[in-house]
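Data block below; observations after.
With one protein chain held back, the other chains of the complex are shown just where they sit.
When the chains are written out, they are named A, B and C in that same order, and each has its own residue count from 1.
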């Protein structure tokens, strides 16, 4: 499945919901799917700056694809990370670099895209791209 | 003549004028009445701070009364000084200290009373009072 | 409920209160971050730009006169409101942070290696960093008044660390993170007896009760307009004339000098010395208007009304299982800092927003206080006289829903 298709799937999933409560309940559900992250990986180095709740993101290149591990203290943030990793995990650097984040607006989570440092989504995406750039050079 | 009466006289004089042009022409006339000030008296010490055009004020106590000498580079300022000295020259410190400046508003020169540092009238009056205080202590 | 206080009619003064957030009426509980602005203050700014916008001081024309008069008039309003001795002791700044930096920078050359500065453990960032920057220069020592378990300052420890080495004592009047009102009268008194100068940060106090600076006999005091129903980008620093005169200015520029040649500069008198460059003219004038507005309502009325809001909110919130309030002491302003067991403050804040409720979450620029309680942050609901009992009920009910969603 391409990144685009994965994003479409998520948009479709969110189309089911009538109101924000259901959306948020779904996000909270998704947070539970997130693969757990080792304590050692929750290091200063992996901490993403610019998020109000702490967010850690770790990446490794395996067979040309990037494996992400991430976690957060806040459950909503965790749910959103889970959505992001659904899309960006196990992709090649190039796939990631040619992606965009328009789908966030389409699923009605635009507020999480704000440059406001309280919301970490744009910081997370930046960091994911940053890893992609770094690994595409290796 | 008391200070109050001198102020009344000036108010009366200004009542003659229909418009500001006449008032200003009168002020310019008055500037010529100002007793000339010796160059040595135009010293740094006698310079009044807070006026946009340079204003010097010198004072001496003679027989319990204060003799003022003043000058300015700007003719309008000089005219206004002339009005002030008409009122405050040759007065005892106490006379000066119990005076006020309401007449300025009455003759329509209120703009010159503004705390704006460009206009020196309030600074001049302050300085006159300052001398009065100083001499009342001697 | 205080009957002399008509909150419904007061709310009419605040255009923003008709705003909808996610289709819900805005419930603004972030007053400690910035206050909302009454229409008279907004109109005052509009009026300035429509009728007498002009650079001030040294201008020869009428507009400049009008703007200068209004600006200096605002200075007098601050002077009167805080019972300051002379208007030249009021320095307009761009806010509390700027004010504090003026003082810390000013003392940076006066203090020496053996000297000590005491800061409370209840401080906002803005109160710590300027002093850390300062002691890099003079190697003075920064000492901290520790907190007791409940979040109050440990006054015994304060007396212990205070000595004749102490040159400056420095703390906020009210903690922005907890709302605790510090015993500044006692601190000023003891500090003065030890020969130390006291700077009080009134950013969180000035909006909530009347303050008499001469009576306090404090050496420096500062607050920000944007927390006092005024505009952003303006505040004031009060300092005793004799002390202000001793300090070098933080910034150099027009107006703050009386004479310039390329080889020498003479500083102008107070307050100009500290007001380099074109100030926030409309902001200062509107700040004056905001002070008028607060006085029309009356700070005593505000204090009383807010106290009743706090009591009500306290009792409601304590009904919620697992909700823990930090700094729940007797002497505080209408602010509640809390957490709910097992739920992150960010999650609570995000979902409250969906209910139209604006609270702040996180560390509130006060990491050391968070460290004291061993937590990462709190939810901070800060009330003001524009809030109502009904809003607190809505807050309570929303919290119940948040809790059920998140646990």
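Rule of thumb we're sticking to: a contact is a pair of C-beta atoms (placed from the backbone, for glycine too) under 8 Å apart; a residue touches a chain by one contact, two chains touch by 3 or more.
Predicted, not measured: the structure shown is a model, and the values here were computed from it.
Asks: Would you mind listing the shown chains in contact with the chain that isn't displayed?
Replies: A, B, C
Asks: Among C:54, C:138 or C:194, choose the residue that contacts the chain missing from this document, as touch is defined above.
Replies: Final answer for the missing-chain contact: C:54.
Asks: Which one touches the absent chain: B:52, B:90, B:123 or B:136?
Replies: B:52
Asks: Which is it among B:11, B:41, B:61 or B:74 that touches the chain not included here?
Replies: Candidates B:11, B:41, B:61 or B:74; residue touching the omitted chain: B:74.
Asks: Name, in rising order, the residues on chain C that touch the hidden chain in the full complex.
Replies: Considering the whole complex, chain C reaches the absent chain at 15-16, 19, 21-22, 26, 28, 30, 33-34, 36-37, 41-42, 45-46, 49-55, 58-64, 94-98, 100-101, 104, 119, 121, 124-126, 128-133, 142, 144, 224, 226, 231-234, 248-257, 259-262, 264-265, 276-283, 346, 349-350, 352-353, 357-362, 365, 367-368, 371.
Asks: Can you list, in ascending order, the chain A residues touching the missing chain?
Replies: Residues touching the hidden chain, for chain A, are 49, 52, 111, 114-119.
Asks: What is the set of chain B residues that contact the non-displayed chain in the whole complex?
Replies: Chain B touches the missing chain through residues 20-21, 24-25, 28, 52-54, 73-77, 118.
Basically, only the chains that are shown with their structure count from here on.
Asks: How many angstrom lie between the CA centroids of chain B and chain C, rounded to a whole number?
Replies: 44
Asks: What whole-number Å value describes the gap between the mean CA coordinates of chain A and chain C?
Replies: Between these chains, centre-to-centre, one finds 38 Å.
Asks: Going by the touch rule set out above, which residues of chain C reach two or more other chains?
Replies: If we look for residues of chain C contacting two or more partner chains, we find none.
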